[in-house]
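Note that this complex is displayed minus one protein chain, with the remaining chains in position.
== chain A ==
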């Protein structure tokens, strides 16, 4: 199991050019500074950090939306460097992404059936009937009904829309799924449903997840390995238990200290401190 590494990232950098103006010189911003990681098949890597730490930039590189400036990314044995080689259909099938905002990531004028069929239309030679069958199967798999096929995104709740976004992402049967804050915009109870769905799909399809989040309680629940990023650098990387039980870096410790504690002991302690 341990040698079955599906995602291998070595020393990846991403710099953006900031264009100059009348009063400002052109400069460069390095959003990701030398990230290296390995993810084994069927496991979940959680990437944690505050806004601006480069975690979404990393997600964009892994899902081939953006090219890395330097360093190597290898997914399921296939080297990825889209700035030089472009994207082949084979590469596209390996990775899919689910975004944070289920309201913004679906086209309001596209029926759900078409949303799900579009990746097949673009990447395969299936007939319309085959595509339709697969889309209906997928709806059932993510806990929706066949009658949802002909409906539009506005007719769904936030949780249902996130199910649709997940269904679209796994239509191509990817090996790796990048989840960029998939439950941050959802209510607590809906969040639990989506996390359960992700766990079921992972087991069923042997999916590998890169799960980007700022919510440590979710990360603790879902992750096998945890990576903490701070200003583009990896400050902590290890198994979930190592990171949560024995954080090494100051930033990780600050992060843990800042996370609200909802257990009875902490509440009792707070009330006692207040009464004093």
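We take it that contacts are C-beta pairs under 8 Å (C-beta built on N, C-alpha and C of every residue); 3 or more make two chains touch, one makes a residue touch a chain; residues count from 1.
Here is the rule we use: contacts and distances are computed from a predicted model.
Student: With one chain of the assembly withheld, which option in "histidine kinase", "Putrescine transport system permease protein", "ABC transporter ATP-binding protein" or "Pyruvate dehydrogenase subunit beta" matches that chain's UniProt protein name?
Tutor: Hidden chain identified via UniProt as "ABC transporter ATP-binding protein".
Student: With respect to the chain omitted from the figure, which of A:77, A:108 or A:260 is a touching residue?
Tutor: Checking the options A:77, A:108 or A:260, the one contacting the hidden chain is A:260.
Student: Which candidate, A:70, A:107, A:137 or A:196, sits in contact with the chain we can't see?
Tutor: Considering the complete complex, A:196 is the one touching the chain left out.
Student: So which bits of chain A touch the chain we can't see?
Tutor: Residues 50-51, 158, 187-193, 195-196, 199, 214-218, 220-222, 254-255, 257-264, 266-268, 270-271, 274 of chain A touch the chain absent from view.
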